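Pasting a structure here, questions to come.
Only one protein chain is missing; all other protein chains are in place.
And then subunit A:
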């Protein structure tokens, strides 16, 4: 944390953390973003953006000055979300296969790891990664730096891993046992049955919850601001500190909300459409 004072938990992050906890408790069923949320958001923001300070500059004009930097920060959020999703999905696939392995030991281990990381608050995992991982690795004499944002990726990848693992296990369990029996009675080995019959049918079922998870992860990337990563929330805070104008708060944070909404809403839409399609297709 470079000796900096711990920033106060921003309201948006607090809300997100609370929401993530609710979602975990509900087993991942997230409340969905709807278009009306975006409209309300846009109206509020437009009102705030028209406010003027003593010098006559509108909040909107101030925002435009900062927008390039803030959007760069948003790009960083997206990058973190991509990487955390990629690592989390890769590791989660292995862990999920472990949960259905024939070996009892491997199964118990995988179930334990999955449940542990699925039921831990994301923010706490993030803090653990920040403080437990070294800032650099020395491999064969070469020093590999390990910046905060990489630690944040790992910290966010852990709960993603656990959720992907559970999505995979759930999908495999949802395939009727008749599929296993039909394959077995044709002489398939367990492994062949899993890879050629069961998992191909799971991919389709896993896609909507996986995309849902991605949207939740993207929104959770702002947690990285609490541990000092220079993503959009952090940069917004710095910009506001530099401007030192209370009337900018609403429009600047509103801009952050709008960016996330514009990015996540299409994902939510697509997820719902896929779910509907798969429900019809059986």
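By our rule, a contact is a pair of C-beta atoms (placed from the backbone, for glycine too) under 8 Å apart; a residue touches a chain by one contact, two chains touch by 3 or more; residues count from 1.
Convention: contacts and distances are computed from a predicted model.
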Per UniProt, and picking from "sn-glycerol-3-phosphate transport system permease protein UgpE", "Cytochrome c oxidase subunit 1", "Amino acid ABC transporter ATP-binding protein, PAAT family" or "Acyl-CoA dehydrogenase", the hidden chain is "Amino acid ABC transporter ATP-binding protein, PAAT family"
Any idea which of A:103, A:174 or A:189 touches the chain not displayed?
A:189
Which residue of A:197, A:250 or A:269 touches the chain not shown here
A:197
The missing chain sits against subunit A at residues 176, 178-179, 181-189, 192, 196-197, 200-201, 204, 281-282
